[in-house]
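All protein chains of the complex are present and in place, except for one that has been dropped.
Each chain carries a letter (A, B and C) given by its place in the written order, and its residues are counted from 1.
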Amino acid sequence: MTTIPVVPPPAPDGAATLDREVGLRLYRTMLECRMFEQRTHELFLAGLVRGTTHLGLGQEAVAAGFAGAMRTDDWTFCTYRGHNHTLARGVPMTPVLLELVGKQGALMGGKGGSMHLTSVEHGAMGSYAIVGAHLPIAVGAAWSAQYRGTEQVAVCFFGDGTTNIGAFHEALNMAAVWKAPVVFVCENNQYMEYTPIRSVTAVERPAADRASAYGLEPLVVDGNDVEAVYEMANLVIDRARRGDGPSLVEALTYRQGGHSRADPGKYRPDEEVAAWLARDPIPTYRQRLLDAGMVGAELEAIETEVKALVAEAERVAREAPDPEPETATTQLWADGGSAWRS
Amino acid sequence: MTTIPVVPPPAPDGAATLDREVGLRLYRTMLECRMFEQRTHELFLAGLVRGTTHLGLGQEAVAAGFAGAMRTDDWTFCTYRGHNHTLARGVPMTPVLLELVGKQGALMGGKGGSMHLTSVEHGAMGSYAIVGAHLPIAVGAAWSAQYRGTEQVAVCFFGDGTTNIGAFHEALNMAAVWKAPVVFVCENNQYMEYTPIRSVTAVERPAADRASAYGLEPLVVDGNDVEAVYEMANLVIDRARRGDGPSLVEALTYRQGGHSRADPGKYRPDEEVAAWLARDPIPTYRQRLLDAGMVGAELEAIETEVKALVAEAERVAREAPDPEPETATTQLWADGGSAWRS
Amino acid sequence: MAELTYRAAVARGIAQEMERDPNVVLLGEDVAAAGGVFKTTEGLLDRFGPKRVRDTPISEQAIIGAAMGAAMTGLRPVAELMFSDFFGVAWDMVANQIAKTRYMTDGQVALPLVIHTANGGGLRFGAQHSQAIENWAMAIPGLKVVAPSTPHDMVGLMAAAIRDPDPVIVCEAKSLLADKADVADGEIVEPLGKARVAREGTDATVVALASMVPRAVAAAERLAADGGPSLEVIDLRSLVPLDVDAVLRSVEKTTRLFTVEENPRLCGWGAEIVSIVAEEAIYALDGPVVRIATPHVPLAANPVLEDAQMPSAERIAATIRRTLETTD
Partner (left out) sequence: MAELTYRAAVARGIAQEMERDPNVVLLGEDVAAAGGVFKTTEGLLDRFGPKRVRDTPISEQAIIGAAMGAAMTGLRPVAELMFSDFFGVAWDMVANQIAKTRYMTDGQVALPLVIHTANGGGLRFGAQHSQAIENWAMAIPGLKVVAPSTPHDMVGLMAAAIRDPDPVIVCEAKSLLADKADVADGEIVEPLGKARVAREGTDATVVALASMVPRAVAAAERLAADGGPSLEVIDLRSLVPLDVDAVLRSVEKTTRLFTVEENPRLCGWGAEIVSIVAEEAIYALDGPVVRIATPHVPLAANPVLEDAQMPSAERIAATIRRTLETTD
């Protein structure tokens, strides 16, 4: 079990050790998240992205590492900071971007927006915007898999600040008692919105130091090392699938930007930001792939492809029309409408 | 630190060790709780007590031990199972019984009933009937003592089942972060309403095994040994008063009856009930007082006095008139009324 | 045909659907081994086993959240919330998650689930265990809400709620749990959103729900007995969907409207009914519309006080008679 570094651990070095296909896939997924979000942010500044956004820049290794270890019929439950997790499950960029810019063809018709990205067909079971709510919901999904004997696993991502809300406690206890096939992943990016997690938490490791309260072992992983995350993910997901119950993983990472679109994140010490930028999961992993013998050209090919995907999504987004106002009152009920009188 | 017995520990034996005044006071308090509740139950069967009741028969040592260690201006926060804790703070039996029988002169005018006994002037800050709610409230009271520098301590009693609800988690964390002068006392009487706590809890000790999640040490005490409780109470209350922050104590005890007036408690194994009845805190402590050299006559004098108090309360309760229906709409607001229009 | 209590009707409705659909599961505090603290789930554990009938910790957010997660992945959970007052500790799950997720995902997520809960006063439980919260649920878009007043309706509306593809809150009136009535054998399913004329009348329409229906009917009988006005009592049965036509039809006939609500007055469901009539049928009204509700205070534990708070047949009859006499 790794323990938490008081200062960030050194950038992961040494050659990549995973099977090359896997390594390239993880790299590609991280890149898709990164390039999509970077462009999203530019489009917000350009006034095209209208609603709020919460970027996961710097946290891509957690999304890529876990998604890479999931079965296609496994379920992801994430938060308003959910672009990475949604894309990592294979949801196409175009409908996602359309949701963010608020045009027709959007993933949820514009009803949800950036904070609620969901694509049931890809196992992206929702981005939840009220802290803690999706932990019990993930337990319910896991219970349903257990009940139906499908060996599906629910993976639930949340932040460090979420470990102090009641729903966290109730969900962890019930999951443990029911031995539900659910994996709880705390992305400890060191901050709530603007408040450092250490200043409002009774323990040093907001998730790991709570594990024993549910009869679980404390698991900590370097969330900026995609291979370490991937290995941890395989361990805990297999455990859940085998019927050996839930796990709680604390992934140490960092939010490179502010909390949401409007926040410059000025409250963070420069050295801290610098230290974590130095361990950006993407360039560091790129180097490790090269050290492992991958050819730069291969990586550049991936980079070109991903850039093209983002550009195509943007092209569609710029041309798409606004939604029809009438759709504002559809899909409240299973009959497609929203009538309250019979 | 005591650890939890899988089977109930043997009845506390050996002579009482406390100062005789203290010992007699603890004995008397336990007796007041016991005799009051026994008579209350009889009066319920006789149809005089009308609302619901949740008796603490068997748990008197926890109430007596803690109340005995509290300063008169300290605060008690308890649950619907609150007769013992309310009486132990010195609230007279008569207005309490009047509240239970629903007559004029009742402690809360009949508005609250058995589940909400409160006497602010005695520091009995309320009996709360929705599981978990009073833990954060007790933190707030402790914060106010800290803010005003009064060195008051809030003592918050709750059950084993309460350790699985969200408010428990939020309150413990905030209390620890704020170093609030609050003592959390989990009365582990082994059951929720009808469900054994072990069957729905991820750890063996519902409170003690959660302490480390808040940076607190696990504290367990034999809740049927009034001297052990009293010593633990002094330890943790002094700690809080000194400014050294909150504590979480798990007191092992047993609910001798059912959950509430209507429940015969048939779901409990006979041997379990028998084993715990054998360690009834009151007769066992009576014996220890005798072993310590108290004269039986002294104890009998106390017993006669307490019996007389209960009888007097009953006499008043039987004669008291019903409340005036008009009072149903008073005291919603500080102006004494309940107008919603200006 | 057999006599059934309202309490037993809850279990019968759930059992009927558990027999029919293996994906129907039940969870809640003390619902399995103990058969529910109100004995409304008695026998279900024996009949359907621990896999389908589950006791939970005291964790309402987890109970209702788990029901949601199960519903969105193929089950049809019935979650028990022991007392409806406890919605307070799980309201986010109900109002913000369950009610909004189908809409937010543009219909991707289906939530066929039921939350059944003991609702209302009359049992001397005091302010935190006696609230009638049907209006809390009615105020939240995305929730359907039913509140049966008879054993037959309890079976039929519970069944319909479980079969419904959307989330339904089933409010079980505590003060009716012991009521008995003959209920037909075999499958019973009542449509959601259909009101029932509990008593026909000509002089005034009285709209009531759940525990207030028998009291309104008793008030009507009392007035009829001493030659007073003839009241038509409408049992709404369902607040969402709402059978507006049944109310309008009756008001057009009687020209007067009263509501009888157990909830404290402000923003009760009766206000919504009145505002609908005031918009769609105001010219049909011949006089003031009076809402008979619990005063806007918490319920007291004391029997004398609680009885003075909840609308009684006496108060209903007296209020309606006085109103009609002074304004006709």
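Note that a contact is a pair of C-beta atoms (placed from the backbone, for glycine too) under 8 Å apart; a residue touches a chain by one contact, two chains touch by 3 or more.
On a predicted model such as this, the values are computed, not experimentally measured, just so you know.
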So which shown chains sit in contact with the chain we cannot see? A, B, C
Out of B:A171, B:M232 or B:V310, the sole contact with the unshown chain comes from B:A171
Which is it among C:V189, C:A271 or C:A318 that touches the chain not included here? C:A271
Among the options C:P57, C:G142 or C:P229, which residue touches the chain absent from this view? C:G142
For a quick check of understanding: of B:A46, B:V120 or B:A274, which residue touches the chain that isn't displayed? B:V120
Listed in rising order, the chain C residues that touch the chain left out are 85-89, 91-96, 99-100, 103-104, 126-128, 135-136, 138-142, 240, 263-264, 266-272, 274-275, 277-280, 282, 285, 287-291, 296-298
Across the whole complex, list the residues on chain A that are touched by the chain not included here. 50-52, 102, 106, 109-116, 129-132, 161-162, 164-167, 192-195, 199-201, 267, 322-323, 325-329, 332, 338, 340
In the complete complex, which positions of chain B touch the hidden chain? 75, 107-109, 111-112, 116, 118-120, 125-126, 128, 130, 132-133, 135-145, 147-148, 152, 154, 166-167, 170-171, 173-174, 177, 330-334, 336, 338-342
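In the analysis below, only the chains that are shown with their structure count from here on.
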Cα centroid separation, chain A vs chain C, in Å, comes to 41
Rounded Å distance between chain B and chain C, as computed from the means of their C-alpha atoms: 36
Going through chain C residue by residue, note those that touch at least 2 other chains and give them in order. 56-57, 59-61
Hunt down the residues of chain A that sit against at least two other chains at once, touch-wise. 166-167, 170, 173-174, 177
